[in-house]
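Following: one structure in structure tokens, then a few remarks.
Excluded from the complex is one protein chain; the other protein chains are retained at their positions.
And then subunit A:
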Amino acid sequence: MTQRIHKKLSLAPIPYFWDQTTVEDFYRRTADSPIDIVYLGETVCSKRRALGLSDWISIGQDLTAAGKEVVLSTLSLVEAASELSVMTKICKQNDFGVEANDMSALQLRTSYTKPEFIAGGSLNIYNQRSLDKLKSLGLQRWVVPHEHNQQALHDFDLSGIEVELPVWGRLSLAYSARCFTARTHNRSKDQCGFVCDQYPDGLAMKTQEAKDFLVINGIQTQSGTIQNHLEAINDNAVDILRITPQQNNCFEVIDIFDRVRKQQMGVDEGQQKLAECTIHPISNGYWHRQAGKNWVA
């Protein structure tokens, strides 16, 4: 296997509905952070229009000027013609990379002359033959889907592509036509009133015993746990460590991963510091071939 020593740090798209000022402040801080690659765009709900494509492009230009690699991410669940038209614009441009988060984006991107793309973690790539097929179509980088354990990843021949592993943040577990945040407020999706802006870190869905279980984020269901894969920081199969934005302590988390990758901090110390960055339980079960919710110390 190729040795992949110099790990990069990436920042996933913001999964929640933050207002424009919060988003712009967040990326101003990102510009000064040790993040190497920034994924931009609305990937959960096309009704959230605090920022349009031109706003994202403008943020992307600022981040590029700050030395970051910028990638535009596409919507994860595509249903309406209007959504396809925004996606077409993203897939046609070549100023930034494109992260394809469903098969529609793959079709649109591979229809154009320069079809390089990044396969988002919600594309179902479970085996070598699927990966090779996408490589033949222009796959350059692969965000590893959550269900892969460490051995399953090592079973792949990963030559010729970059491998990006989600290492911190809530897991994206499911998408639906229905908006569960609106449902909680007895509203339909068409009359949602953008109520998800009240939940900048998602809305906890606990069991009747009041235990953390899942988190509602519009049409997306996330894990109640925060996935923590700091242990994979020295894994030879991985090139890029992906951090999912959250409202609190995001830049502290980035700093910890940065210091551990530069060996300015040990993994054990990093784990202790990360534990201070969240009040929620952490998980790494999938990586160890267990239930995703589990934590294997």
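The rule we apply is simple: a residue touches a chain if its C-beta (ideal position, glycine included) is under 8 Å from a C-beta of that chain, and two chains touch if they have at least 3 such contacts; residues count from 1.
We adopt the following convention: contacts and distances are computed from a predicted model.
A.B. asks: What is the missing chain called in its UniProt entry, if the choices are "Ubiquinone biosynthesis protein UbiU", "TonB-dependent receptor plug domain-containing protein", "Peptide/nickel transport system permease protein" or "Spermidine/putrescine ABC transporter substrate-binding protein"?
C.D. replies: Choosing among "Ubiquinone biosynthesis protein UbiU", "TonB-dependent receptor plug domain-containing protein", "Peptide/nickel transport system permease protein" or "Spermidine/putrescine ABC transporter substrate-binding protein", the correct UniProt name is "Ubiquinone biosynthesis protein UbiU".
A.B. asks: Which one, A:31, A:66, A:173 or A:233, makes contact with the chain that was left out?
C.D. replies: Counting the whole complex, the residue in contact with the absent chain is A:173.
A.B. asks: Which residue, A:20, A:61 or A:207, contacts the hidden chain when the whole complex is considered?
C.D. replies: Only one of A:20, A:61 or A:207 touches the chain omitted from view, namely A:207.
A.B. asks: Looking at the whole complex, which of A:44, A:59 or A:134 touches the chain that is not displayed?
C.D. replies: Candidates A:44, A:59 or A:134; residue touching the omitted chain: A:134.
A.B. asks: For a quick check of understanding: of A:184, A:249 or A:271, which residue touches the chain that isn't displayed?
C.D. replies: A:184
A.B. asks: Considering the complete complex, identify which of A:9, A:106 or A:274 is in touch with the unshown chain.
C.D. replies: The single option touching the absent chain is A:106.
A.B. asks: Where does subunit A touch the missing chain, residue by residue?
C.D. replies: On the subunit A side, contact with the omitted chain comes from 77-81, 83-84, 87, 102-104, 106-108, 110, 122, 124-134, 137, 146-148, 152, 155-156, 171, 173-180, 183-184, 188-190, 203-211, 213-214, 216, 221, 223, 285-286, 289-293.
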